[in-house]
Each structure stands twice: as structure tokens, then as C-alpha cells.
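Just one protein chain is left out here, and the rest sit where they should.
Let's look at subunit A:
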Amino acid sequence: MAVKDRMSGNEAVAFAIRQINPDVMPAFPITPSTEIPQMVSTYIANGEIDTEFIPVESEHSAMSAAIGSEAAGARTLTATSSAGLAYMWEELLLAASNRMPVALALVNRALSGPININCDHSDGMGARDTGWIQIYAENNQEVYDNFIQAYPIAEDPQVHLPIMICQDGFITSHAVENIELLEDGDVKEFVGEYEPEEFLLNPGKPIAVGPYSVTNYAMEAKKNQADALKRSKEVILKVAEEFEKISGRKYGLFEEYRTEDADYIMLIMGSAAGTAKQAVDDLREQGKKAGVIKLRVFRPFPADELAEALKGAKAVAVMDRTESYNGNGGPLGSEVTAGLYRKKIMVETVNYIYGLGGRDFTVQEVYDIFGELEDFIENGKAPEQFQYIGLRK
């Protein structure tokens, strides 16, 4: 039986944590994710869960303690944003290379500087090559659903990798929306118990974690890790299928919205997909063949699947909510075009940067972008690449 409620995105994640009842949560507060450890601490204080909270003195120690706890055999999670994730960076790499299925609730916020507390994806994108699975959400329902799927994906013996469940700071983390929650018992059964094969606290069966690896072995370790991330794609889909059975909600690597006959497609991630969908509905009323692809799984990157999905379009707007400072566009722009090229699918792409530091992204701006794409194809007027949307003039 589904339970209808109203919650913010942070409340939804905390509620999922309560239902999962994980073993250990080390965390250090940072806006806009602070509410998550606060709410978990309250659940603990009221005896609703028996998770142990470690009030660490920094995010670096949060991820360090998470690695220790997970290696010891305990199901572990943390939450952070922005500079917190940046401060964890070294440890993100170690969580992945030590194959620790830690879950991290990332509430996306701009990286400094200038210091800014609002949403963009620079934190998550900055950690995109640390070996973590990354799943992004459009709304509160999705971040709740994604969090419940986190451990079954990460702890799968074929994967054994850490997972980041991302949502947009303030836009979803603090905005209250209608939500459909699962019953506690259904979540408990779906997520199951964590039974690691090897762990530090196994009496009589000691293990050693985190070796110094000489040249003779380091490369094989990297390859094994890369293979596990690749394999996670199938596991993500399998877990989504199982999740649909208990929730009735369907998830994939990305969502295709009115793309079946679309000439023009906007590829976007996170909450702004809602804005894009609204604009597409309006454009469809005017007879324009517009569609949206909302990327859910950024790591592992579904390059081939995206290329196939974009194959029928005339032009694609690839939307990055981060600046990469590489002179060659955003991460989504670079990776999608590489995927298209390898598949020999020569669709026109325009890479846009939007929504940095919480800048609003409006329906009107989506109309304009689709207008540019049309002008490009119909009149040969190539839009400027890597242009900033909504910049003060």
C-alpha cells in the first residue's frame, strides 16, 4: 500500500534512511544537505532507528570513517554538498578503489568560488571520475525512489562500488511536493540485510584492506574496478525492474519524453528537466516536434544508449549545469558527442551552460533554445557553442 504524503527532498531522503535503518552514518553539516544528518540524528534520539551517527569534524573524516565502517562490515552512508564533496575527493577515490558500497546523499550545490549556496552540478560533476555510480533526480519522488534502490545496486556482488544519489540543492531538497512513500516492511524486504563476504570484524578470518600496490599489480586493480562500474549498468536496470514491482514506478538509465518522432531534443539532468518538459508540451501544441531526454544515470555513462536514443533527431541541445573550464564545453556535452561520434551518428549538437549558482532556468529559455536549434537546421544558422543561458546582459 502506497502512502501519500508531502515532503521536501531532504525529508524524503531522511525518510528512506529511516526505512532502511543503515548501520553507521558519519556526517558533517553543509548547506543544503544539513537537514539529512539532522533528521537522522532525531530518528536516533527518538529510538526510531538503531543507526550509529558519528559527528565527525570534517567531510574528509566523514568519508574516511565511512570507509572504515564499511570495511568493518557495516552498511554505511553519509550526506554532503559542494565544498564538502570536494573536501572528500581523495576519499571518494579510495571508497571506490577499495570497493566499498557506501551510499552518499549528494544535495547538489555550486562549488566555490565565488562562494554560493545554491544549486548547480559542479560538485557532482567534479567527482564524476572518482569511480562512484551517480544517479540524478528530477524531483522529490525520484530522489526517494533512487535512494531506496541505492544499496541493492551498490552491494550487488557484481558491482561492490559506492553510489551517489543526487538531487538539486534547494530546488528539490527544500521544496515540498506530493510524494508516494512505500511501506516500511516493503522497503526492508527490498533492501535486505548487508552480508559482506569479507570484512575486518570477522573473527578468525582477518583481512587486510588498502595495500601498497606496486607497478606489477596497480593496473589490474584499476581494470577490475572499471569493469565493475561497467557491469553496474545491468544491475541498475535489474534493480529498477524489481523496484517497479513494488512501487509501480518505472526507471531506466534515462527518461525519454515525447522523443519518439522528435526533430529537436533537449538532453538535461536534474530538476530543470521539469521545466524542459513543460516547454516541450507547449511547443508540441504549436506543432513543433520537440522532446526531452532526462539523464538519470550519469555514471556509468550510457553513451551507446544515448546515441541510439538521439539518432532520429536533427539537432540536440546538450544542457550542462556546470562550467568545466576546459574551453571545450561541459561534461555532458563532451561525453554525449564522443558517444555519437563513435556510433557514427552525425546529429548536430549544441552545448549550453545554464543554472550556475542557482540561476533560474525558465520555460521561455527552453523555447528560445529550441528556436535556435530549428534556425540551425532550417536556415543553417549555427548557434554559438558553450553559450551561457540567462546571463545578465
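Here is the rule we go by: contacts are C-beta pairs under 8 Å (C-beta built on N, C-alpha and C of every residue); 3 or more make two chains touch, one makes a residue touch a chain; residues count from 1.
Basically, contacts and distances are computed from a predicted model.
Per UniProt, the protein behind the absent chain is "Pyruvate synthase subunit PorB"; the candidates were "Sulfate-binding protein", "ABC transporter permease", "Pyruvate synthase subunit PorB" or "Nitrogen fixation protein NifU".
When the full complex is taken into account, the listed residue touching the unshown chain is A:Val209, out of A:Val209, A:Ile246 or A:Val347. Listed residues A:Asn10, A:Thr31, A:Thr76 or A:Ser271: the one in touch with the omitted chain is A:Thr76. Contact between subunit A and the absent chain runs through residues 23-24, 26, 50-52, 54-58, 60-62, 64-74, 76, 90-91, 94, 98, 200-204, 206-214, 217.
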